[in-house]
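Data block below; observations after.
What you see is the complex with one protein chain gone and the rest in place.
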Amino acid sequence: METFLAVQEPLAASGVAEYGWLLIALPLFGAAVLLLGGRRTNAWGHLLGCATVIAAFVYGLALFLSMTGMPADERVRELHLFDWIPVNALNVEFGLRIDPLSMVFVLLITGVGALIHIYSVGYMSHDQAGRTGADNTERRRFFAYLNLFVGAMLILVLGNSFVTLYLGWEGVGLASYLLIAFWQHRPAAATAAKKAFLMNRVGDVGLALAIFLMFAELGTTQYTEVFARAGEMPTGVLLAIALLLLLGACGKSGQFPLQAWLPDAMEGPTPVSALIHAATMVTAGVYLIARSNPIYNLTEDGRLVVTIIGALTLLIGAIIGCAYDDIKKVLAYSTVSQIGYMILAVGLGPAGYALGIFHLLTHGFFKAGLFLGAGSVMHGMNDEVNMRRFGGLAKHMPITFVTFGLGYLALIGFPFLSGYFSKDEIVAAAFAQEGWRGWVFGGAAALGAALTAFYMTRLMLMTFFGEKRWKGQKSADGREYHPHESPASMTVPMIVLAFGSVFGGVLLYSGDRLLGWLEPSLGAVAHAEGGALPHSVIPFLVVGLSAVGVLLAWLLVGRRPVPATAPAQVSFPVRAARADLYGNALNETLFARPGTWLTRALVYVDNRGVDGLVNGIAALLGGSSGRLRRAQTGFVRSYALSILGGAVLLTAALLMVRFT
Amino acid sequence: MFQATLGSQDVAQSAVNIPEIDWQAISPVVVVFVAACLSVLVEAFLPRERRWSVQVTLSLLTVVVAGLALGLYVNSDAVVGTGGITVAGQAVPLFSADYPALFLWGTLLALSFGALLLIADRSVDGGAFASPVPPAPGGDPVQYQAPGRQTEVFPLALFALGGMMVFLAANDLLTMFVALEVLSLPLYLMCGLARRRRLISQESAVKYFLLGAFSSAFFLYGLALLYGYAGSVRLVDIAAATAGTDRPETLLYAGFGLLVVGLLFKASIGPFHAWTPDVYQGAPTPVTAFMAACTKVAAFGAILRVLTLAFEASSWEWRGVLWAVAIVSMLIGAVLGLTQTDMKRMIAYSSIAHAGFLLVGAIAMTEDGLSGTMFYLLAYGFTTLAAFGIITLVRDGNGEATHLSQWAGLAKRSPLVAVTFAFLLLALAGIPMTSGFMGKLAVFSAAIADGMAPLVVVALLASAIAAFFYLRVIVLMYFSEPAQDGPTVSVPGAFTTAAITLGVVVTLLLGVLPAFALDWASVGGFVS
């Protein structure tokens, strides 16, 4: 552990950073105005929603620039806001931790958030006209929830204690729930929201238990103190905390075995999928593990479990992604898989924390762009999501095609686009592990790259190339397809994100810009040499494997006509993938069924034992209450007697205590 | 003050000791008493039709000005926390504006502002108060309502408020006794002023008066015995005397016991609670709100002061006994509340249970116990104030509909009232995100820190039992079919709306961001 830089003592915030609370206050203010203002704010609600997030972004940028001017060891700042719960031993203060790691997230959240707010102005106005008439109430509600999400997410990343993080964690969970169920009239959306809510609770319980454990062991939940004193905890407790935090991360980030809610969450409006379920909220798990790096540094077993979960998830996500025909679900499984990469990276310890964050950033750009592109396609295709109905759209939506294509290339790791740098680094770091781990994790990561190339190429081919399978067809609501390019408010954010997907990697990677920047928060990156494969071979390996994936996709999908309905007679692997690799069945077996048994057993015990006891106690209390009531006779003289009796008893007791 | 000028050593001297008075420190109290006297004059000399508006303006203004005076003093350059009325040569003021007194004065002023708003509202059914005129022969005496409305309630309320402020700041038992009467006598009268249901209103006044006078006789006898024990009724002198060993301790413990009975009665604790349900039910609801919120603050302020300043040294002897009292109070409140069928009576039993919880904090005798108890008083006062405000709104042809069955299905008819009341009930039950939770957390953790874990277990048990009857009301409001000829919910006037809003906002605020109030409550302790 010598390579890892000790956790820095934070300095008090000064200068621009003193107003750090504005970051959180602005979006929350927007949400409050929009929710409480009611119909009066319908007309300009969406503009306010955009304005608060853009203002937060501008402030975040100013803060970032002011920090770049500081020496590296002064970049970790704490801003004490107020004592939140000062009750005896439990003293939670509400403060912000402004350091390189949280700043990276602030810029990602407010930057991508601002773009997606702007995109939503166009996207939701269309939605409104098509569905419920001229009233803009729905759009206002949408922007209120989006602002609420941004505020909560900023609390999550800026908080300086685990309790504050938990507050934001639940806040984003709430916003996510509200937004998935935004179209409540669709039963699928309501069900998906419920599923997301429940599976997130499983994770949240893990996080809450981890915080309780920390508090019980150390008596504090502030980052600085927990991290400085993490070494005092016994190894068993450390491992337990690490695993419980991982459980929390799995729930929020859609990692195995809690991944099934994320694809279902695509029932929400597409900007929500882009912002919350691709770029920001689902990466909170990665943030949590990276933030807790001093804890994970101390427990190698904990890190190993993290790595295994990451590797497993990245393969599962990629395999299932190959089988789906729903464009948003493919992208959703791609997200699951890419977050698997990040979790794998942060599980590698000091060698990987910063790499995970690096991939998180580049992924934030290209995946948000891909989702916005998918939204644009749906926008032009009567909200159709089935790729078997697409085809040949490149000509009809040129801007969407180009931006989507760039995002696609970035995702599959086309040389010198952003995904190339971040993914290669992770694969290399995985191969650099010692012994069997290098081969296993490196192999999984490299195989995942090939699979990614396969399913994304399939998606591109089915959507933008080939014959126009939508001709002469009608969508579910009985309209004909007239694909058209989307309005500027939608294409401009896509273009900006495409730029990010193309150049983001180079900009952040060259000269170790990002990795060096993150050093005060995450420690220096340990570039491990050796291991299973030499570092120089990796890029060729990954690019080669990706090329194989692209080629396979072309052979299987591009060369032949795509049937309009999915063929039923397929081999077992495809069937398994279509069934989410039995993820739901697994969840059922792991959580639902034991839960049901447990409930049944409890109900049995409850009916026989507890209920009897409770009923007995209730009857006892009720009976004694009914009898004691009679003592309240309504006669003032009997009340006086009770006072006199009480006084005599009390005085007698006092004298007895004294004189016996 | 007279008693001070004739202090033991000074009798022989011809010089009279003029007490030093820090006028700025006691300005809130002075404002309230001056206004109360003015209010009496208004009642005497102004024509009847103009009295109401003048009295309302005067009393609300008084509370605001007193609050401003308090704020000015707290933020001034003066050495805050040591002022009051001090006799030359004495270290401790007779009547002390120390930090707990300042905090509780602020609480009292804020609460009485809300209560005065409720008292002043006459948009609903023409107001709750009437001049006492007998019913016509042959009429139903229970439902009889007197004609006209009266304004005597305002000077009475101001005098009661002034008495409360002195009661909790008095460092001397005689001042405390006089203040006790100054606060009680107006309350006795206010209970009997209801315009509707004259009979139960008068009955509650008689009961409260007789029992109040009875218990203040106990307080006074305790005072006399302590005087005999310590040779002085100053709290610090009593504390000094308990440190020595050469005095007859029978006097001390008998005196302490009787004194505490008087205090516990006012706080409606334990076996001295019998008046509470009857008086809460019979008194006009705005007056009940005033009593439930403000009297509790004053009584606990005095309990905290007496226990801390005079009897801390002997706490090992009396603590066990007060444990028992707290347990009895919590259990009586929780268990008897289960079978109540009248809303006001139910809240009365809830207040008995809450008094028990408060006593748990008060006997912790630590800084955390003091600040926690004061925070609890603040939180509970606003919640209960708003709850009684809601009760004034639910009415049928005979006035307020306080029977539980009349509240069935209320949510269907007026969702806003139902959700507000449900929130307040949850706060009384101590559910997180409400001030009730934070108050219980503060008080119970202080008690545990002071080694009273078994008591806290009982307290949690009592909270669980009590939560049942709060939830029962919520279930009743939300899941029952409304009665055919059920009560209607009146549209509240601006005053009632303001009072309820105040209570609800404070309840929520203290539940979410309790830190600032906890900080205020723990600035400093009693001066001794």
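Going by the order they are written in, the chains are A and B; count residues from 1 in each one.
In this section, contacts are C-beta pairs under 8 Å (C-beta built on N, C-alpha and C of every residue); 3 or more make two chains touch, one makes a residue touch a chain.
Going forward, contacts and distances are computed from a predicted model.
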Protein name (UniProt record) of the chain left out of view, among "NADH-quinone oxidoreductase subunit K", "Ring-1,2-phenylacetyl-CoA epoxidase subunit PaaB", "Glycosyltransferase 2-like domain-containing protein" or "Sugar ABC transporter permease": "NADH-quinone oxidoreductase subunit K"
Chains in view that touch the one left out, judged over the entire complex: A, B
Among B:Ile85, B:Ala169, B:Ala205 or B:Leu264, residue touching the chain not depicted: B:Ala205
Among B:Thr62, B:Ser232, B:Ser268 or B:Thr384, residue touching the chain not depicted: B:Ser232
Contact residue for the chain not shown (choose from B:Ile21, B:Val178, B:Met365 or B:Leu513): B:Val178
Selected from B:Glu43, B:Asp121 or B:Asp278 as touching the chain missing from the view: B:Asp278
Touch residues of subunit B, complete complex, unshown partner: 2-3, 6-8, 11, 132, 134-135, 141-142, 144, 174, 177-178, 181, 185, 188-189, 192, 198-200, 202-207, 209-210, 213-214, 217, 220-221, 223-225, 227-228, 231-233, 277-278, 281-282
Interface with the undisplayed chain - residues on subunit A: 629-630, 632-637, 640-641, 644
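Everything below uses one rule, namely that only the chains that are shown with their structure count from here on.
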Distance between chain centroids, defined by C-alpha means - subunit A, subunit B (Å): 49
Contact footprint of subunit A on subunit B as seen in their complex: 206-207, 210-211, 214-215, 218, 249-250, 253-254, 256-258, 260-261, 265, 270-272, 274-275, 277-278, 317-318, 320-321, 324-325, 332, 335-340, 368, 372, 438, 441-442, 445-446, 449, 465, 513-516, 518-519
Contacting residues of subunit A [partner subunit B, same complex]: 82-90, 621-622, 624-626, 628-629, 632, 634, 636, 638-640, 642-643, 645-647, 649-651, 653-655, 657-659
